[in-house]
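Of the protein chains in this complex, one is absent; all others appear in place.
And then subunit A:
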């Protein structure tokens, strides 16, 4: 039997190339592990029924001497990405029964690279949350401690990779939804630069912030997936090319730490100690670590909780019980909308639609949305100017390790989970969460943020940090 816990994408590709095992054998090992563990973890909402035929296709190509970056590798998809002729629900009842009519661009690129798409993973409904507790299909559990959350919203993808049920996965990140679960599950999670990966076929949440990215066990593997899915796409006009962000600075191994911000935000002792250890490790690797002042960045979360519900309230207007998805019959045509949306959307989604409707409403628009957009500009400029003198900014990924189910009792407490991740979405900058040790049996993560278009810096420093 193949030991998936010791296998990376890079290693598995080598073994497949050398015919040490077949994609069918590798995929079967994944399926057995899902069978064995996922009853408890609940990372997957569905394992696709054509997985083994995908693996056989890959094996045919391998036999014919074809070499592709992900050929024969089992990869999981977050439930908000379209895979033609397969179900996708975004963790919501309102999309129960929906079958994707086409492939998301990122999915198409995975297929073209030979990946075996193994199944769709659990998530907070419409990617709203930080724990997967908001999924309409029940929560996912943290593989390191089943009484705790895996983080969210891409908690299913993170748990699937952390429990070795898939060698990699795609997630989406609007305020931290890849990096936070990666940290809580002890793996690598990357949010690329805004526009780096096409969102065509990603179920929209907050369109000025959403970005697709990879989960993997190593930075090298995350880079392999990233290189597969990135690129300009005529189907998503916000995608950026190689020349969109000319490099402003040579990589000089300089890391900035916004100590004032980090220390103000009430982080746990373990997390603080872990950050200091990460700083020492980077210093021992020849990095120069300096203090940076980021006075506007702490307001990213406030700006985020205006811009994001505002965009969600308009994006989710499309779910009307007429075009696709669930339908609940009302007394007349407009009552159909009320009944369908009333029954289809869960509590957090309703909360955000109402909040978004409020901040966009006449009389409040300038005080909330208008101010948030100005803050977004100031935060972006502040970060980009900082990146003229440092290559990377280092913070913890989350204020604490994985929390217990039901522990965050008010919405605001849950929202604060994004405090160290959300600046990257507000500014569009790429950021990566790296596993940085444990508090007891619970994983901790540190986050590196780089200037727009500088994923290369994240990969260089990330690989050195993890000794790859």
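The rule is simple: a residue touches a chain if its C-beta (ideal position, glycine included) is under 8 Å from a C-beta of that chain, and two chains touch if they have at least 3 such contacts; residues count from 1.
Note that contacts and distances are computed from a predicted model.
Between the names "Tricarboxylate transport protein TctC", "Aspartyl/glutamyl-tRNA(Asn/Gln) amidotransferase subunit C", "Marine proteobacterial sortase target protein" or "ABC transporter permease", the one given in UniProt for the chain missing from this structure view is "Aspartyl/glutamyl-tRNA(Asn/Gln) amidotransferase subunit C". Screening A:21, A:98, A:251 or A:365 against the full complex identifies A:98 as the residue touching the chain left out. In the complete complex, the residue from A:247, A:374 or A:404 that touches the missing chain is A:374. The omitted chain makes contact with just one of the residues A:341, A:408 or A:460: A:341.
In the complete assembly, the contact with the undisplayed chain comes from A:351, out of A:37, A:351 or A:463. Looking at subunit A, the residues touching the absent chain are 98-99, 101-102, 193-195, 208, 237-238, 244-246, 295-296, 299, 301-303, 305-306, 313, 317, 320-327, 332-334, 336-339, 341-343, 345, 347, 350-351, 353-355, 357-359, 361, 367-368, 371-372, 374-375, 377-382, 384-385, 410-412, 415, 427-429, 452.
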